[in-house]
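For this depiction, one protein chain was excluded, whereas all remaining protein chains were kept in their positions.
Moving on to subunit A:
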Amino acid sequence: MIARLKARRARQAALRRDASGLARTLVTPEGVTLSIAVASRGARIGALVLDLGLIVVLMIAISLGLMYVAGGTASIGRTVHSQSAAGYALQFLMIVWIIMMFFFRNAYFLFFELGPRGATPGKRLNGIRIAARDGGRLSAEMVIARNLLRDVELFLPLILLLSTGFESGPGWIAATAWFAIFLLFPLFNRDGLRAGDVIAGSWVLQAPRRKLDRALSLGPVATASASAPAAATATATATATARGTATGTTKAPAPEPAGAAMVASGYRFSEAELAVYGEFELKALERVLRDPKAKAIEPVYLAIAEKIGRNDGWNDEAAFLRAYYTQLRARLEAGMRMGVRKADKHASETLRGKDNP
């Protein structure tokens, strides 16, 4: 028992926080370190508005539907207290309505958050989901607990605000202020926990969803196939397979010798030319190269070419930058394997004379 509590506390202590913003580190029970990000408050408000909108629309739709079945409002009052068959049918509809309204108010969030995605439709559209704060399993108890408090946090303050006007006295102001504490609770803690999250031991995280992009350093593969007839299939390989469609196995063009990637486009960079930049610039360069609009290619080419003093990539900027990216990455990764890292261009250079693998 004590050992388990200790382990639990250790796990929680392991939830070390980054100094900046929303990023957190979470260690799962089997010791995998995960970089996670707490959902931004904007995303959560957006999700909430979407969900509430959906609830209201559903409520109105069901009310209208039942009303239609019942045959209009006018006759309801007359029929419901009669002992006729129609009366009983109407009573049944009213029960359905009352129960439905209760469920929409209380069980909508519960139902969706208990699902495998741990998110309501609104949350899903905003790319967020709930998770257990201690890195363990998200349990039904947590989901129930966090949604039981929604009533005082949200519905009650809203009803209070809507049902009273400006002429209301100090009692109203006091009550509103008191409920505002619940409503605004997420604004006053780092993790954006609302009262329900505190009670449940849950939190709301960003739910990442990424496709595996083609590696830029596999340049010759991409460029060679770009002109080949199977271009569409080839460039979409990563995405298509990710989607689960089995693409035909088109044969590769003439096999290239190992290491061809370095020199395929003909650009070779010297050690000194590569030593200028670090990991930060490498990442920026990757972003530039991946940008489908390729807007920044030219200015970035100009900047790099000027810095390393070359001008042979003129009118072939993308290939030049791609070759530079590949060789810079090769150099930095070789350094990493030796335990030497260069964060950015300002970082001191301790690495010298490392050849490509």
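The working rule: contacts are C-beta pairs under 8 Å (C-beta built on N, C-alpha and C of every residue); 3 or more make two chains touch, one makes a residue touch a chain; residues count from 1.
Just so it is clear, contacts and distances are computed from a predicted model.
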Per UniProt, the name of the complex member that is left out, chosen from "Stage II sporulation protein M", "Outer membrane lipoprotein-sorting protein", "ABC transporter permease subunit" or "Chemotaxis protein CheW": "Stage II sporulation protein M"
Option from A:I45, A:I99, A:L158 or A:A303 whose C-beta touches the chain left out: A:I99
Hidden partner chain, touching residue among A:S63, A:Q91, A:S270 or A:N311: A:Q91
Residues of subunit A in contact with the chain not shown: 1, 4-5, 8-9, 12, 28-30, 32-36, 80-83, 87, 91-92, 94-95, 98-99, 101-102, 105-106, 114-118, 129, 131-146, 148-153, 156, 182, 195, 198-202, 207-218, 220-221, 224-225, 228, 230, 233-234, 237, 240-242, 244, 246-253, 255-256, 258-262, 279, 282-283, 286-287, 290, 326, 329-330, 332-333, 336-337, 356-357
